[in-house]
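After this line comes chain A, so read on.
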Amino acid sequence: MKQTRDDKRTTVEIRHLYKIFGDDPKGALAHVEAGMSKTEILKEHNHVVGLNDINVEVKDGDITVMMGLSGSGKSTLIRHLNRLIEPTAGEVVVDGDDIMAYGDEALRRLRREKMSMVFQNFALFPHRTVLENAALALAVRGVKRADYEDEARRWLDRVGLGGNADQYPSALSGGMQQRVGLARALTSNAPIMLMDEAFSALDPLIRTDMQDLLLELQAELSKTVVFISHDLDEALKLADHLVILKDGYVVQQDEPQAILMNPGDDYIIDFISDINRARVLRVRSVMRATAQPQPNVAGQVHPEDTLEKVIAISGGETGLRYAVTDDEGRQVGILEMQDLVRALVPTGASESGMRTRASA
Partner candidate 1 sequence: MRVNEVLVPGGVEGWWIPTYLAEEHPELTTLEGIMENPDLVGGTFNNCPDGWGCRVVNDNLIRAIDLESSGLDVFNHGSGETLATSMASAYENEEPWFGYYWGPTVPLGQYDMTKVEIGEVDPEVHARNQNPDSDNPGVSDFPAAPILTSVTADLADREPQVVEFLGKMEWETDTMSSLLAWMEENNANAEETAVYFLRNYQDTWSGWLNDAARENLSALLQQG
Partner candidate 2 sequence: MATYDFVFDALGLRGWCGEASTDTDAPMSMDELLAQSGGGGGGAAPAVSLWELPFPSMDALNDACAAFPQSRELTQGLERGFLNAKDAMSFVLDPLTQPLSWALESALYGILTTPWWIVIPILMAITWFVSRSWGLLAFVTLSIAGLAFIDHYDYAMQTLAIIFVCAFICVLIGVPIGIAMSRSDSFQNGAIPVLDMLQTLPPFVYLIPLIFLFSVTEPKLYGIAIILYAIVPVIRLTNLGIRMVDPHVMEAAEAFGMTRRQKLYGVQIPLALPNIMAGVNQTIMMSLAMVVIASLVSAPGLGVLVLRGIRNLELGVGLVAGLGIVILAVILDRVTKASLARINAQQKS
């Protein structure tokens, strides 16, 4: 049986986190807590609410994707996890420690040993070679070049840059530079990886490559990844747990399939209305869970197969029924093609969604 979310250890927990930008954030905080809206605060008190009562649990070994449009506060949020930005109020607990209580030295140790980070614009050191960039975390800890070189080369090989170790970053393409960024994060051997729109600056094809690379590495390493994205397709592809942010607060957070099947409000419905559901939805989200064998099954499918794949197998025939079997060959459910087709239609509620209303 697959491990459920509740069974996993919580690595990072964000509790009641607020961030308000302005001259007197603490003063404005009182208004936010009293329920004043973001626009009112901006208009009446000239403060910008960046984050508003964020509560997220990041589970060990998961890819937690925080997504939202620009201005939703996602980049601000991820910078609170290693305190590149100080919150106005709230706690960030990493492995049981509230890192807000950390002094400089403890904070540096956290950044050096527990958390690595990948940036949207790569942020490589232009005056250091690819190898030296990849080895940054080790060099910062005081490891000598002779001792870190093997480790850094190993990770450069792993991300496909074995031959570029002695070049300078400016000689590399954007995609290759971000591979260096990834190698830099991996070489630090930190269990937690923060990825701030890591692939957003890349061409679509390269982006897909990088996403595949990340999933491949993740299958191997099981890091705890916090991934920021504004791209829903990317979020759905990568996420074990998806947090959707809007205007600095969490609109909905859940397993991605669950959000697709049960969107929490009109904003989410609109948000997911444009995606290719067949490619994202998986058999386990649509099947009827039962161990009872059924007659007339046309074949067997895997619970993690996408609906797109099943449609291809079925040849478009809607009257069929498939048995859903897991890796050990045990039946875990039955998939009716009719249910599958129904699931492809976006939730009815979106008819009254914001976008429809706006254009009416």
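Basis for inclusion: all candidates are chains of the complex that A comes from, given by their letters.
We adopt the following convention: a residue touches a chain if its C-beta (ideal position, glycine included) is under 8 Å from a C-beta of that chain, and two chains touch if they have at least 3 such contacts; residues count from 1.
None of these values were measured; they are calculated from a predicted model.
Interface remark: chain A makes contact in this complex with candidate 2 (options 1 or 2, touch as defined above).
Contacts from chain A toward candidate 2 in the complex involve residues 82, 84, 107-113, 115-117, 119, 121, 123-127, 136-137, 140, 168, 170-171, 184, 188, 194.
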